[in-house]
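As you look at this complex, bear in mind that one protein chain is not there, while each of the others sits in place.
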Amino acid sequence: YGKNTIKFLRLHREGKKHFIKEVEVCTHLRLTSPQEYLEGNNSLVIPTDTIKNIVLVLAKKNGIPSLEQFAIDICNHFMTTFCQVVYVKTYVQEVPWQRLHENGVPHVHSFICVPDGIRFCEAEQCRNGPLVVFAGIKDLKLMKTTQSGFEGFYKNEHTTLPERHDRILCGELFCKWSYGECKDFDFDCIWYMNKIRECILEAFSGPPDCGEYSPSYQKTVNCIQMLVLSKVSQVQVIEVVLNNTFYNVLDMKNLGLTNDKEVLIPVEAPYGSCACTLGRKMFFEA
Amino acid sequence: YGKNTIKFLRLHREGKKHFIKEVEVCTHLRLTSPQEYLEGNNSLVIPTDTIKNIVLVLAKKNGIPSLEQFAIDICNHFMTTFCQVVYVKTYVQEVPWQRLHENGVPHVHSFICVPDGIRFCEAEQCRNGPLVVFAGIKDLKLMKTTQSGFEGFYKNEHTTLPERHDRILCGELFCKWSYGECKDFDFDCIWYMNKIRECILEAFSGPPDCGEYSPSYQKTVNCIQMLVLSKVSQVQVIEVVLNNTFYNVLDMKNLGLTNDKEVLIPVEAPYGSCACTLGRKMFFEA
Amino acid sequence: YGKNTIKFLRLHREGKKHFIKEVEVCTHLRLTSPQEYLEGNNSLVIPTDTIKNIVLVLAKKNGIPSLEQFAIDICNHFMTTFCQVVYVKTYVQEVPWQRLHENGVPHVHSFICVPDGIRFCEAEQCRNGPLVVFAGIKDLKLMKTTQSGFEGFYKNEHTTLPERHDRILCGELFCKWSYGECKDFDFDCIWYMNKIRECILEAFSGPPDCGEYSPSYQKTVNCIQMLVLSKVSQVQVIEVVLNNTFYNVLDMKNLGLTNDKEVLIPVEAPYGSCACTLGRKMFFEA
Partner (left out) sequence: YGKNTIKFLRLHREGKKHFIKEVEVCTHLRLTSPQEYLEGNNSLVIPTDTIKNIVLVLAKKNGIPSLEQFAIDICNHFMTTFCQVVYVKTYVQEVPWQRLHENGVPHVHSFICVPDGIRFCEAEQCRNGPLVVFAGIKDLKLMKTTQSGFEGFYKNEHTTLPERHDRILCGELFCKWSYGECKDFDFDCIWYMNKIRECILEAFSGPPDCGEYSPSYQKTVNCIQMLVLSKVSQVQVIEVVLNNTFYNVLDMKNLGLTNDKEVLIPVEAPYGSCACTLGRKMFFEA
């Protein structure tokens, strides 16, 4: 049990310059005994209202150094404070505020919401177990208008899809990776120094002047994983889910026109999905 | 990988009387080899477009005897037709159409959408493993305006929640149960004969003339599980998640009024959540 | 300016039996002078926080006799209390809670949310003008699987739609009517005695044993309007919007099957929409 979508803004001021972090936190606990379920005995139950208070108190006291560090602080607090807690998991997601710029000059206290991918993280710990930290980005919508195809697939009497060597690839990415048993990582430093977001975009799109051919969604997923694993040494395992939107080249023959992939209709349902988890020693699951 | 939200309506006619089943299907597969991810070799890949075709062909040929049977049929088809498939999972969810009635008379071909709980099911199978079937109901919103409290909970310096012995209990239920290794079950018969939905409502609300006191969300979750397990012998394990909306008794003192729980404000975020899985031999996980 | 989505639950108790009304209220005002916009002078501005307080105080004091009466009470309060208000509009929408029944017996304090059409109303008043009251129902999703066609329409070189005399008609209805300059109406009485909701369902679907042929969405819209106007004398003008979901009969020839309208695919975007406003003296606008 736990509390979901604890939303708050943490404001930090350095003179006239303001820094903000707005987040959504979910914290879940498991207790030593299920007596509140079976007997209605609440004596060990930490109310979800208290869970919320603790999250807000930690935000007030420590600020949010990074999403990951904040999630770790929350887990540590529950483990060290409450002996009836045997498991704690905390998910933190960021509202994508960006500082406004006017003619290139950063504004001291104005921000705009730019939801082109949402950063999140998760920390979890069992009593006597290691603390495990995950980080990721979701709701990242990308499109490439060529250098994508799908050929040579398995066919039988239920196959009606034609082979295509030049199609549109459009999808929403969910990427989540594990930092293993993290020690004293500076998580924002890993994120920015290794340009993880840029890695993902580059693996999806290829070189800016020509792109790179994708023979399937699956291969694109794998490229993203391989590039992140090769560039970011702290990442142990990476899961990528690509939910793709099919763009149908509209047949305009009955309207007397030839449509050379100029007008395409997005097909939102049903949509294909491919997911893969890749680790350093080729642990594999699809 | 697979195809999500394959939506269709299956219409069945018996003379002037029409019967409909509109569903949303998600089918996911895992293949023997990850070569399409690693090498871009698509030769074993069944396109998600083909997966969609197969689902629609099965609906056309067999109809939808029950959600569960339809999910089983799909799993069986993939397992028996494609030797490269090592795992298949199918989720089916129903659009809650109900036959219209005029002055108590059922209409032969008119329907209304009544989303007071959505039935769904899931079937999954590993090659050489048993077929496992789950069923459930979700998005069921219930409220009781008394006979609910929360007292005697754990307190420390971060506790600000007062004890209450008469509060509103309002939440959205998600219930999912396993039928174990099902043989030739008539799933709709189990659903209707055992009145599973009525069971859940009854366990939540208690006797119609007085209700039954709930000392916590957790206990209410447990009551639902116990009643379903006791009344439906085919159910092996049942998971219940209760996402609750807190109703705050508005303090109207500064407006010169005494509010005796007459005006309450729903607090949608953050919300508490409690989840429990209960099996016949008291396997427990929260 | 004003306050939107003021949500609250009004609980009324008669002994052990509880009655609830959960609503969402939006109240907007226009003031005599725009000085707060032009000069930043707030001296006449009633804060939206005060607007919220007033709505809640009225709910506490008067209860919610009917949605319409509550909206009228709010408008009256602003007009009589604040001379700087020149216009007020209030929208009230109901959360569709229904009393639970166990084996036909109504429960004293348990409810279920059944969103099969949402009742709403609107009251508006200009200073020195009449109070105007609207009521309506929205998000009402209906389907008939036959007795619907669309033939004899205008054709040119851009027409690819075939004529059909037996198609599925499925849509979401929005109905809103005016009670004119209402005096002392008992609005719930009008709603229930005249069975307005039943009227709409009946006009949509026709007799239960055979239905009634609809030659177009437009004609169905008109039927609904005509029936409501003929049965409910207090209704002056009625607007109906029908957003229809097209169900495409899947062509299964390339899968070796003949699909006799048995498997149909809902097409959610784009969707057609037709709107019409009909009054007692045939004021017309589409």
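Letters A, B and C name the chains as they come in the text, with residue numbers starting at 1 for each one.
FYI, a contact is a pair of C-beta atoms (placed from the backbone, for glycine too) under 8 Å apart; a residue touches a chain by one contact, two chains touch by 3 or more.
Being a predicted model, the structure only gives us computed values, none of them experimental.
Colleague: Write down which of A:Thr146, A:Thr159 or A:Asn194 is the residue touching the left-out chain.
Modeller: A:Thr146
Colleague: Using the definition of touch stated at the top, determine which of C:Leu161, C:Met193 or C:Cys210 touches the missing chain.
Modeller: Of the candidates C:Leu161, C:Met193 or C:Cys210, C:Leu161 is in touch with the missing chain.
Colleague: Residue by residue, what part of chain C touches the chain that was omitted?
Modeller: Contact residues on chain C toward the absent chain are 1-7, 28, 30-31, 34, 36-38, 40-50, 52-54, 57, 81-82, 84, 150-154, 156, 158-161, 215-219, 221-222, 243, 269-276, 284-286.
Colleague: If the missing chain were put back, which residues of chain B would it touch?
Modeller: So the residues of chain B touching the missing chain come out as 157-158, 160, 254-256, 268-269.
Colleague: What does the interface between chain A and the hidden chain look like in terms of residue numbers?
Modeller: Residues of chain A in touch with the missing chain: 7-12, 16, 18, 20, 22, 53, 56-57, 59-61, 97, 100-102, 105-116, 140-147, 168, 198, 201-202, 204-211, 247, 250, 252, 255, 257, 259, 261-266.
Quick note on the criterion: only the chains that are shown with their structure count from here on.
Colleague: Using the average of all C-alpha atoms in each chain as its centre, how far is it in Å between chain A and chain C?
Modeller: Between these chains, centre-to-centre, one finds 39 Å.
Colleague: Using CA atom averages as chain centres, what separation in Å is found between chain B and chain C?
Modeller: The mean C-alpha positions of chain B and chain C differ by 29 Å.
Colleague: Please tell me the distance, in whole Å, between the geometric centres of chain A and chain B computed from their C-alpha atoms.
Modeller: One centre to the other, that is 26 Å.
Colleague: Would you mind listing the residues of chain B that make contact with two or more other chains?
Modeller: 7, 53, 57
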